[in-house]
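Shown here: the complex without one of its protein chains, the others still in place.
Naming follows writing order (A, B and C), and every chain is counted from residue 1.
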Amino acid sequence: MDLNFSPEETAFREQVRRFVSENLPAGIRHKVLNGIHLEREEHVQWQRILHARGWGGVGWPREFGGPGWSPTELYIFEEESARGGAPRLISFGLKMIAPVLMAFGTPAQQQRFLPKIMAADEWWCQGYSEPGAGSDLASLKTRAMREGDCYIVNGQKTWTTLGQYADWIFCLVRTDPEAKKQSGISFLLIDMKSPGVTVRPIITLDGAHEVNEVWLEDVRVPVENRIGEENKGWTYAKFLLGHERTNIAGIGIAKRELARLKRIAEDEGRLDEPLFAARLAQVEIDLMALEITNLRVLSAEGAKKAPGPEASILKIKGSEIQQAIAELMMQAVGAYALPYRQTDVGPDYAANLGAGYCNLRKLSIFGGSNEIQKNIISQMIMGL
Amino acid sequence: MDLNFSPEETAFREQVRRFVSENLPAGIRHKVLNGIHLEREEHVQWQRILHARGWGGVGWPREFGGPGWSPTELYIFEEESARGGAPRLISFGLKMIAPVLMAFGTPAQQQRFLPKIMAADEWWCQGYSEPGAGSDLASLKTRAMREGDCYIVNGQKTWTTLGQYADWIFCLVRTDPEAKKQSGISFLLIDMKSPGVTVRPIITLDGAHEVNEVWLEDVRVPVENRIGEENKGWTYAKFLLGHERTNIAGIGIAKRELARLKRIAEDEGRLDEPLFAARLAQVEIDLMALEITNLRVLSAEGAKKAPGPEASILKIKGSEIQQAIAELMMQAVGAYALPYRQTDVGPDYAANLGAGYCNLRKLSIFGGSNEIQKNIISQMIMGL
Amino acid sequence: MNFDFNEDQRALADTLQRFVSREYSFERRRAIRDSTAGWSRDVWQGLADLGVLAINIDEDYGGLGYGPQETGLVMNAAGRGLLLEPYLASAVIAPALIRRTTSADFQEQWLPAIASGEAVVVLAHADARSAPATELGGNLSGHKSVVAHGGCADLLLVSAQMPNGDTGLFAVSPGADGLRLRDYPTLDGQRAADIIMDSTPATRIDAGGALDQIEAALDIGLAALCAEAVGIMEATLAATTEYLKTRQQFGQPIGRFQALQHRMADMLLHLEQARSMSYLAAMHCTGKDAPARQRILSAAKVTSGQACRFVAQNAVQLHGGMGMTDELMLSHWFKRLTTIEMSFGDTDSHLARFARLSRAA
Partner (left out) sequence: MNFDFNEDQRALADTLQRFVSREYSFERRRAIRDSTAGWSRDVWQGLADLGVLAINIDEDYGGLGYGPQETGLVMNAAGRGLLLEPYLASAVIAPALIRRTTSADFQEQWLPAIASGEAVVVLAHADARSAPATELGGNLSGHKSVVAHGGCADLLLVSAQMPNGDTGLFAVSPGADGLRLRDYPTLDGQRAADIIMDSTPATRIDAGGALDQIEAALDIGLAALCAEAVGIMEATLAATTEYLKTRQQFGQPIGRFQALQHRMADMLLHLEQARSMSYLAAMHCTGKDAPARQRILSAAKVTSGQACRFVAQNAVQLHGGMGMTDELMLSHWFKRLTTIEMSFGDTDSHLARFARLSRAA
């Protein structure tokens, strides 16, 4: 057992840190470090900067133009990116549909889509959840009827994160209504510009527009935009869910936010309050432990790439820690957390803390609620 | 709304307080206030002192020789008894079988049993749980076969608290093995001296002998010792469970133990530690709230006597608070909590704290585990 | 001892509940929230007509002379509806403060106006760290921060440190010279204001001991706040129970899942404990023995704050994605509960104060 990073890994960390520090636009950095919402163009800009460096395909193997990093290198990249104030990579293209395309896509699909993901020429979103299919995803109802070379798709997707920016959506649709739950589902790639696609904003409790409803009415999808076999979509969906869970612990972001919390608490004189100091210490300790737990999972994962049920541990603790940090930031500034997105009331850093706290409630709901994660742990790991 | 006790209630409190202070033997008081196990004779002695005062039938109506107190008076009595260091009343006779006898017993049964309970001439224990029937009590297997004027009883009861002292046991037995679960059960009173009754101690994790297994082998029980109708025992059992839940919050005991915790913490200089002081404050606040919650339930209960599903709230919070106090007492004395029942190591009050902490784990298990209580709350109160 | 409300109290609660459900639909509330003022004079007048603006004012001054219990009932109903109007500030805290601090003349001038809804009066007490309010020669300078409903006040009651070190209480007109008022929405959709004064003319209205009196008035406000929290948590729990019964996943209502059932039970435990403490707070908030009163109120705020946090977070969690939307009242209850937990001192500060006061007692 050796808990130190290797010299090569340390050098790689140095390299990423320098790259981020030298290439990340200051405006983006400022927004990220202060919890301010980024525009689409800012996400695109950073992805293109990475792409120009040859790091556009983060997490991708070399054969598809990625840098071919190990899980540990990927972890270091994510951590240093977060630390330096780089935006979280928009995962729908890079980390979700791309691995599916690599594993199950046709060469034509791979050539059509992967380069544009890497170059941020096309933005993807996810069409999994439906109003009646959340935790119970397999009960989805969106219907795709074969008609010649096309599927005609009707249904409604929801909680589509940043769907308002998207060029493409990958969707789970029901192609065999007779089959039971998981077995009649197919996996389609749908052009958001297709007639019949309507995106409607959902405003969340922090007042932001981050998620959407996507209505599909008689949308024609060419058969060549189906991934793999008809009615086998659940297999690809599960594969994707595994990949969605890389970097699920969000260690890098949590470390950055913890550092921010400490600065705020220091400024506000809260570290002299023993109860506050203890709460801060608790979250710092939890994060320290989770970082090791995360590295253990990465290390066990090795070349496999998709983490197993252990990722549920990371999801639960990671979301709890990020939520606890958000709570403590709000607590640290006291009444100044209440003015709603007011940049000129109280200290600068207070402006978005209340909204940020509200927004982060999503972490324990989205991507498989923490309750679902506990089901997975007790059933898949403990065999209950 | 008036949260003050009435002048009559306050006078009654004064009366109880004085009685306890003047009549409770010092040796018993010392043991109770220091968490030391009481002998059978000490329990009996105190019950007889109460009986001599006319308070033997605590919680009983006047017609059966009880003092006929209101729920609030009963609460005041229990609180002042606990405060003054009186033993917790042994509930199996007074609070469990007695109300069943009053409600469902024949006049002959009432005359045979009630006076001896009040006078502490007979000690009762409870034969409900079985090795295979805990939370799922209705799955009990102890079998009673009718043979002339008798039932022949075979089976095993467990977790029989203080069964080693008991003269009588009230048992749920299965009289109709064909009937489904709850419907084939009868309620029998069994003389512990009957041939075929064997009591075997169960040593608990604190090293104490408080609970027992009771084996019943071809035990002959006269039919006249059946409560009510054959196969209707579940009705009486449920009635009894309701009564078991009076004083379930244990406010009086918790207040006494909190006061002890405060004295110990003061002696140990722990109140200067902000984290310890905050934990102590938290449990004190929780208890303050629970006291009001308890009084609200009593008040709503009024003349009904048996509390509804709200008692589950009292059980959960009450047990959590008593357990938290036990934890904090242990924490307060630090390493001195570790010597196992050593009266001459460390401060006097430390001797039983570790064992006491272990023992009190039972509170969230016995009498319907806290998980069962949450089932009751969510289903009976919230309708889920 | 009894926990029942009397007939008058029940009538008051019923009336207000009807008013709220009639006048304060989700859409109406949203429209009011998004209006320039952020509150409704019409609703305010409606409340005045019901008499609820008068309940904390003595009958001598056109009030009803009720107390904290009735205030709690009003706050309870107002909480469910998430009223945006400055009830707590102007109808609870201000009268309690005016009654304690000011001369009969001042009371005569303002209390009837508050009771009738003509005047909104707001206490501005918390100082910005950088610029605490001070008095010099009858003028105030300094910065009062996050004053709830400060922007809609017809009269501000402003605390300030005087040259001799005492705290004085001053009547300040919002339109006075040198006063700059920055009005903004808060997380819960209500309004607050920062008030910056630069040699602003002010009239001293207390006769000494203002700080104790302000604290006494704020304690009455805190008890009312605890009652409001109970009302919101009741509504939140009811809505969540309903959701769990309706929402189907895996072939059954999600309320059949035991982990969710037990979470609901935990939420109910929090609510019931908070309800108990809100009763105790109402009983003690007018107590004259300040440390004894503050000890109870800190206990109430700890219980309430922890309940607010737990109930709010878990109600959203159990609603899943729906809990995150602005479209359900739920998310607005969540934000008000969050705001309540952060107001009048957070949980930790009250826990520490309780520990201190318990030890001294």
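In the analysis below, a residue touches a chain if its C-beta (ideal position, glycine included) is under 8 Å from a C-beta of that chain, and two chains touch if they have at least 3 such contacts.
Quick caveat, the model's predicted, so the values are computed rather than measured.
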Field: Omitted chain - touching chains that are shown
entry: A, B, C
Query: Which one, B:12, B:165 or B:276, makes contact with the chain that was left out?
result: B:276
Task: Kindly note down the residues of subunit B that lie in touch with the hidden chain.
output: 129, 132, 134-136, 139, 158-159, 202-205, 207, 211, 273-276, 279, 330-331, 334-340, 342, 344-346, 354-355, 357-358, 361-362, 364-366, 369-371, 374
Task: Can you list, in ascending order, the subunit C residues touching the missing chain?
output: 257-259, 261-262
Statement: Where subunit A meets the left-out chain, the residues are 1-6, 9, 72, 271, 274, 277-278, 280-282, 284-286, 288-293, 295-296, 299-300, 312-313, 316-317, 371, 373-375, 377-379, 381-384
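Here is the rule we use: only the chains that are shown with their structure count from here on.
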Task: Give me the ID of the chain with the smallest distance between its Cα centroid and the all-protein Cα centroid.
output: C
Message: With centres defined by CA atoms only, which chain is the most remote from subunit C?
response: B
Statement: Between subunit B and subunit C, the Cα-mean centres are separated in Å by 42
- prompt: Which residues belonging to subunit A are in contact with no fewer than two other chains?
  reply: 274-275
Message: Residues touching two or more other chains, restricted to subunit C: which are they?
response: 260, 348, 351-352
